[in-house]
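The other protein chains are all here in position, but one chain of the complex has been omitted.
Presenting chain A:
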Amino acid sequence: MQDLTIDELYEEFEDLPDWDERCDYLIDLGFNLPELPAEAKIEENRVHGCQSNVWLVADIKNSTPPTVEFLANSDAVIVNGLIAVIAALYSGKTPQEIIAIDAQDVFKKLGLERHLSPQRRNGLYSMVQRVRELAVQAEAQS
C-alpha cells in the first residue's frame, strides 16, 4: 500500500471511471492502510476540520536530501482511503517537493473535489495543510 504512487493511483482511477467503483477502491485502500500506533493517536497529532477523527504524524528519513514519510489514520474508512491518497501523493518526497505539489489539481484530476461532502473536502485540505506544515518543519531541521 505504502508503495502506491500517485501515477499508479491515476491509472487505477482511469480504469474505474464510475464514482461508485472509485469509492469502493478508496474503501479498499482504507482497509489496507497501516495502523497508526495507539500512542500516536493523541490530541497533538489530531487534524481538525473533518467530522471524523484524523491523526497524522511525519517520519523524517535521514537520507540526503531528507525525505518525509506520512502516517495517518482515521476512524472512518473512506477517510482512511483519502489518507492513502495523501500518502501516495506526499510520502517519500523531500520537503521542497512536498511544498511544490498542487494538491487541489491532483484532487480535481481524481474527481475527489466533486464527490466529497464539503466537510470531507475541508478535512482533506486540513490534512494537506498539516502535511505542508510538517514538511516546512522538516526542512528547517535539515
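Worth pointing out:
FYI, a contact is a pair of C-beta atoms (placed from the backbone, for glycine too) under 8 Å apart; a residue touches a chain by one contact, two chains touch by 3 or more; residues count from 1.
We adopt the following convention: contacts and distances are computed from a predicted model.
Of the names listed as "Branched-chain amino acid transport system permease protein", "Rieske [2Fe-2S] domain protein, MocE subfamily", "Cysteine desulfurase" or "Carbon monoxide dehydrogenase", the one that matches the UniProt record for the absent chain is "Cysteine desulfurase".
Of the candidate positions A:D20, A:E43 or A:D102, contact with the unshown chain belongs to A:D20. One of A:E35, A:D59, A:D75 or A:D105 touches the chain omitted from the figure, and that residue is A:D75.
By the touch definition given at the top, chain A reaches the unshown chain through residues 20, 23-24, 27, 31, 51-53, 74-79, 117, 119-120.
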